[in-house]
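A single protein chain has been omitted from the complex, and every remaining protein chain is retained in its original position.
Labels run A, B and C following the written order; every chain starts at residue 1.
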Amino acid sequence: MHVTYELAEQAMAAAIAESKKIGTQMCIAVVDSGADLKAFVRMDNAWVGSVDIAIKKAKTACFFAMNTGQIGQLSQPGGPLYGIEHSNDGLITFPGGVPIVDTDGVLIGAIGVSGSSVENDHQVAKAGAEAIGVSDLPEHPWRT
Amino acid sequence: MHVTYELAEQAMAAAIAESKKIGTQMCIAVVDSGADLKAFVRMDNAWVGSVDIAIKKAKTACFFAMNTGQIGQLSQPGGPLYGIEHSNDGLITFPGGVPIVDTDGVLIGAIGVSGSSVENDHQVAKAGAEAIGVSDLPEHPWRT
Amino acid sequence: MHVTYELAEQAMAAAIAESKKIGTQMCIAVVDSGADLKAFVRMDNAWVGSVDIAIKKAKTACFFAMNTGQIGQLSQPGGPLYGIEHSNDGLITFPGGVPIVDTDGVLIGAIGVSGSSVENDHQVAKAGAEAIGVSDLPEHPWRT
Partner (left out) sequence: MHVTYELAEQAMAAAIAESKKIGTQMCIAVVDSGADLKAFVRMDNAWVGSVDIAIKKAKTACFFAMNTGQIGQLSQPGGPLYGIEHSNDGLITFPGGVPIVDTDGVLIGAIGVSGSSVENDHQVAKAGAEAIGVSDLPEHPWRT
């Protein structure tokens, strides 16, 4: 199941609103459950380098149905997933990418945000995801 | 000078409206004058393969301040730009990408559209560009 | 909607049977509606170079919901899609890739075959697709 354009726009609007609320300039990407780009915006004055990072964060969160920051904890030197960033044409494994899961526990896509501190990036991504679904579902198995 | 987020959204909205008017499902990308992605949408049921093509059309039109179809005429076998598609991580040189030039004759970005016939793609891109500038300016030198 | 593993295996089995019937050695790839690999086999003595071609044919057919050979007719020098192969990390636009559409007219994936003449490749791909859906649907709009 895929995030629709309408849902993607709602997630995008919520993320932009959150970004403005905390005074940041973000790149924001939404992908569907196949990790293919559905919507993207670069706010004025956002870093040009954040274009690719936002898209890769969204893809990474979708690829593994996990917050990018969680993957980053596992991919540190000595960790079980060290070097996973070399897969899938490059992952980004620090915070700012979160999966989007619908009320049936199905992964419908993901959102990636880049442009500020990783804490702010994650906060904005979470605001976007939660406008149309949930991003933290420990009790549900996520299905793709 | 760069297309702003507000202008990019206006171009996007005009392109989406034109796409709906002619009954097509498009991927639409707007880049700034540095050819960096500013906004993107994939309408529902648009081809997945059009994501990359729309973005590459926008970049190609911006890279050379020219409609992608014009470049394609020059890149045919035997033509002066034969093989130019191998540059810049891949160009798309058939119609659907148009530069966006402001009223001072300055290139402020470009828009790329993919999802239907190349005639429709070009028509939708032109509608997007002309919402915020002009796309055909033979008498002006384009400045970047 | 995605092709399931069970359906992918059925398509694969039908394609292998067709390949044996005509005495060829094929690489066969099935992708889901997001153009992501679902199943792949390389029959004994199939060309090593066909691995990538079979996968790219399946992706190409899925990207544009069209037989790869149809795209190839449009991408010849002077044609409207000349150079489209430069998109999406490389397309293959000669016959052997066909979309898979279910009875509701929804694109559920695609199959790509490489290893013999393009006529044989197409025939084997079609046999695989038709084991689980249809590949030619002129009267239906294909939805993704």
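By definition in this document, contacts are C-beta pairs under 8 Å (C-beta built on N, C-alpha and C of every residue); 3 or more make two chains touch, one makes a residue touch a chain.
Note that the coordinates shown come from a computational prediction; the quantities given were computed from them, not determined experimentally.
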item	value
Neighbouring shown chains of the undisplayed chain, as defined at the top	A, C
Residue among A:V30, A:I84 or A:V98 touching the omitted chain	A:I84
Hidden partner interface residues of subunit C, rising order	4-6, 8-9, 34, 36-44, 48, 51
Absent chain, residues of subunit A that touch it	33-35, 60, 62-65, 77-78, 80-84, 86-89, 91, 143-144
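What we mean here is this: only the chains that are shown with their structure count from here on.
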item	value
Turn needed to bring subunit B onto subunit C - CA fit, degrees, nearest 5	90
Inter-chain centre distance, subunit A versus subunit C - centres from mean C-alpha coordinates, in Å	31
Multi-partner residues of subunit A (each touching 2 or more other chains)	34, 36
